[in-house]
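With one protein chain held back, the other chains of the complex are shown just where they sit.
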Amino acid sequence: MGNTLAIIGMALLGLSLIYVLYRTIIGNPVSRRVVFVYVAFAAGLPLFMDLLPPVHVTPDVQALVDALEELPPNSKILAAFDYDPPSAPELQPMAEAFFKMAFKNDLDVIVMGLWPQGPQQADQAIAAALLDPDVQAMNPQYGIDYVNLGFQSGNEFVIQRMGSGFKAMFSRDQRQTPYDSIPVLQNIVNFSNIDFVMNFSAGKPGTVEWVQFAVDRFGATLGAGNTAVQAPQIYPYLRANQMVGLLGGMSGAAEFEKALGMPGAGSTMLLSQISTHAIVILFIIIGNTAYFRTRKRKNG
Amino acid sequence: MADASPIGIFIAGVLTLGIFSFLYKDNPVYKVCEAIFIGVSAAYWAVEYFYSALYKKFWLGVIPPEGSGADPDMWLWGGAILGVLMLCRMIPKINWLSRWPLAFIVGATAGLYMMTFFVSNAMNQIASTMQPLIQDTFLATLGSFTVAIGTVTGLIYFFFSKEHKGIFGGAAKVGIWFLMVTFGASFGYTVMSRMSLLIGRLDFLFSSWATNFGQMF
Amino acid sequence: MSRLSRLSISRKTFLTSLLSLLVFAAYSAPLLAQDSDISVTDSTSAELEGAPAAPTNVLAVDHKYDIGEAVDVSWDLSFDDTAGMRNVAGYIIYRSVAGSAEFDSIGAVFSLTSSFADIGLTRGETYQYSVSSYTLSGQVSEPIVSAEVTTEREWFDWDEVWVFILLVLIGGSVMYFIYHARKGKQMFLRKIAGLQAVEEAIGRATEMGRPILFIPGIHDMDDVQTIAGMTILAKVAKQVAEYESRIFVPTRASLAMTAARETVREAYMTAGRVDAYRADDIYYVTDEQFGYVAAVNGIMTRDKPATCFYLGAFFAESLILAETGNSIGAIQIAGTAQPAQLPFFVAACDYTLIGEELFAASAYLSGEAKQLGSLKGQDVGKVIAMAAVLIGAVLATLGSEEGMNIETFRGAFHGIWSVFGGGQ
Partner (left out) sequence: MKRTIPWIITIVTGFVLVIAEFVPPWGKMREDVLIYFQIISVFAFFLGGGSLLKINLQKVFSKRTDWEYALVTVVGFFVMLALGLFKLGNPEMATAGYAADLNANGSWFKNLFDAVKAPLSASMYSLLAFFIASASYRAFRAKNSDATVLLVSAFIILMGQTFVGVVATGWMPDWVSFFKVENLSLWLLAKANLAGQRAILIGIALGIVSMSLRVILGIERTHLSGGDE
């Protein structure tokens, strides 16, 4: 029912754009507010549908998945959460899929954050991952299979100091347990004891800083999930082989979920994203069509 | 926010709608949201910095808790002294002293950034561009030529002391096109990200908030 | 040691020793607990049945170019690791201090790994290392002992020598042109539209009787972009003072507020209108990114500035600001070194300073010979960068088939060196 109504709504929305085109061509463009209404509907209506869009896994995502799945059980992954709630729609699905994968493959995850709210996002992702029956079967334990070291201020210089010893920056975990009495941290001194660094980043400090310090200075192996807006800035580092793979935005999240074989929130919201996307593309087309029409009229 | 209280979720939804109302026009509801936002967030960061920098970094640094085995870091006093000098601004007679910490920060930022960006932006980017131009496939070769030409012409565009005329001007034009491709690509990629923020918000309004709303009333 | 080769070692490691860590954990727990009980003689006499061949050629060298707190230990892989029994799961590294026979285990690595970095040592202390291989079933070879090594502090990081040379070259040319310009040499400077529009934009606001809004980015003074914004603010505020207009500077950071107040007051003083300076027009809002944006949006819709400057570090808020500014019909001049935000400023603002132009702006606006000279120095830097890119690419094409990384960068520069200097 909701599905049908939503589809009809979307169709009407699309048709009414012809009127917008007409208004624009006659030199009386619609106001910003009308544009805003279109965006609201384009983003909102698909949330009432339950269709899944097709997803095509790109090489950069596959490379990351391969690198993660290649890790033997009990490998140590340092997961840096450098984002806050506003970026959660894109990064949270990645983080959830990541934890599910890590727990299923029995990898040890050490969580930290250079953003104050990053570790909380990690806790939420872990809580979500623990609901998965396959994960529950593995029964990951705090302190043994994963640990949350919390937030440390100091931006990229935290990474730099971690190079000489993690303990210097994180003497206790988020639950105030001393570093040395946490089983999963036994024998972890610095980056040479870490098999993989996974970074979820929405800006600075983030993936760029992890490349500059953890990879360039301490030789870590790095993979990252970024917001779509950050991703193009990370490409140079990816192409320079300073990292193994990259997830970009919600489509990156959906691809990640697909490559790991565990569909989740990323795949669901992708449809909304596609329709808002289409709206933006259509508005660009309308704006330019009208622009060329008026210019031709002036010239001719 | 998964385990937030019903009242918390209710307030969150109302504030969300309040912010959205700005899209129509500036109005009292938005003004209230803005006022709350400024007050609460300024205090949030004040507290966060107070505990993370002043308490954790400075206080526990100069007076390490017993049994931690750490030596007191006397260097940290330097920061505190500069901080106190900053406060001299409030005393008219000696407010010129506040320029010392400011001068320190400006000098430090200039020095640090100069090196970090020089190594990471300049050296590493140049080094990564040093790829063999001739590759196995035609497309890969085209790609490496594109990168080399784009980087060089892009730099030509930024030249300040040479007029963009003749061949140099032509190269600068190609350069600005490369910059425009970069901007276009960033824009195209950004759209996705920004839309997902809105979707996240709407998802909250339609699911958590609406459900919660139904349960409350 | 290059990052790439390190990467490929760990790949191989993962493939070959899928279970080794698990077993090692089970094995090494009691081993580590015994701690100092493990001495050279103990293990040699142990002669465990089926113990793997020991690694050979154990070397311990002082870590180069550090403050004397690290030693690099390396060895040749055990015969049973690469060939032979192929049962080596990894290596255990032991350390003793200054000739003591007591070797403590300090760490372990996977099979097919032949190096270990021991960090956190005391400078000037003499150490000795030994390395054993061990198997999945927990058998340990005899340890092979290295020669003694003393940690040393070094005063120059020779790994960074090319950075240093290039910095001296580029920084030197900037300084040279600053000095050269002092002698009153005329130089050409291309026009930057955004900067030529500054005066006109301030004049327009004055005519309309509306204020000017200046946003020095959303970072604090620890970002060089904010400093660039402040240097431009100085020039803008001076003109504002001369035009007897009014300027608002809301900031996201307290320090930035203080710096902006200093800057604007000084500008008013230079313009001889210090009496017109109002400290409360330059104020801190909140450290919260979007709280700040909400406030600036409010300021824009209520005070309706005729001209908006956005110069500094900007992130997602760039378009929110620029579109709101557009809706109130303000002239907008933006500039940032955040590549991701440039497209929005380029599209929605009247003028945009792109990356490097932001840092050059205050020099342009000052019109001082010394400052303009530094721009010419930057251009020399660009010539060097372009030459490095082109020559590097040609050398890379002629040379190896593999892609180059940072290490070969230095090699490439050696190449350039030998072309010009003839030396190695």
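By written order: A, B and C. Residues from 1 in each chain.
One rule holds for everything that comes next: a contact is a pair of C-beta atoms (placed from the backbone, for glycine too) under 8 Å apart; a residue touches a chain by one contact, two chains touch by 3 or more.
As the structure is a computational prediction, the values presented were derived from the model and not from experiment.
Undergrad: Taking the complete complex into account, tell me which visible chains touch the one left out.
TA: The chain that is not shown touches these displayed chains: A, B, C.
Undergrad: Among C:Val131, C:Ile178, C:Ile212 or C:Ile247, single out the residue that touches the unshown chain.
TA: C:Ile178
Undergrad: Applying the definition given at the start, please give the residues of subunit B touching the unseen chain.
TA: So the residues of subunit B touching the unseen chain are 1, 3-5, 7-9, 11-13, 15-16, 19-20, 22-23, 31-44, 46-55, 57-58, 61, 75-76, 78-80, 82-84, 86-87, 89-90, 95-96, 99-108, 110-115, 117-119, 121-122, 125-126, 128-129, 139, 143, 146-155, 157-158, 175-192, 194-195, 197-198, 200-201, 204.
Undergrad: What residue numbers in subunit C mark contact with the hidden partner chain?
TA: Touch with the absent chain occurs at residues 65-67, 153-157, 160, 163-164, 167, 170-171, 174-175, 178, 220, 222, 224, 227-228, 230-231, 234, 251, 253-255, 257-259, 262-263, 265-267, 269, 280, 283-286, 288-291, 293-294, 302, 316, 319-320, 322-324, 326, 337, 339, 342-344, 346-348, 354-360, 362-363, 366, 368, 370-371, 374-375, 377-378, 381-382, 385.
Undergrad: Determine and list the subunit A residues touching the chain excluded from the picture.
TA: 24, 29, 32, 35-36, 38-40, 43, 53-54, 56, 58, 84-86, 88, 116, 120, 150, 153-155, 157, 160-161, 174-176, 232-233, 235-236, 239, 251, 274, 276-281, 283-284, 286-288, 291-292
The rule is short, and it goes like this: only the chains that are shown with their structure count from here on.
Undergrad: Where is the C-beta contact count highest, in terms of which two chains?
TA: B-C
Undergrad: Express in whole angstrom the distance between the two chain centres, defined as the mean CA positions of subunit A and subunit C.
TA: That gives a centre separation of 23 Å.
Undergrad: Two-or-more-chain contact residues of subunit A, please, as numbers and ranges.
TA: 86, 216, 229-230, 232-233, 240
Undergrad: What are the residues of subunit B that contact at least two other chains?
TA: If we look for residues of subunit B contacting two or more partner chains, we find 49, 124, 127-128, 182, 186, 190, 194.
Undergrad: In their complex, what parts of subunit A are in touch with subunit B?
TA: For subunit A paired with subunit B, touching residues are 33, 36, 39-40, 43-44, 47-48, 85-90, 116, 124, 127-128, 151, 153, 171, 208, 212, 216, 227-233, 236, 239-240, 248-251, 269, 272-273, 276-277, 280.
Undergrad: Give every residue of subunit C touching subunit A within the complex, in rising order.
TA: Touching subunit A from subunit C are residues 1, 3-4, 6-7, 10-11, 14-15, 17-22, 25, 69, 107-108, 116-117, 119-120, 290, 315-316, 327, 339-340, 403, 405-406.
Undergrad: If we count contacts the way the header does, which residues on subunit A are in touch with subunit C in the complex?
TA: 32, 70-75, 86, 164-165, 187, 189-190, 192, 195, 203, 215-216, 219, 221, 229-230, 232-233, 240-242
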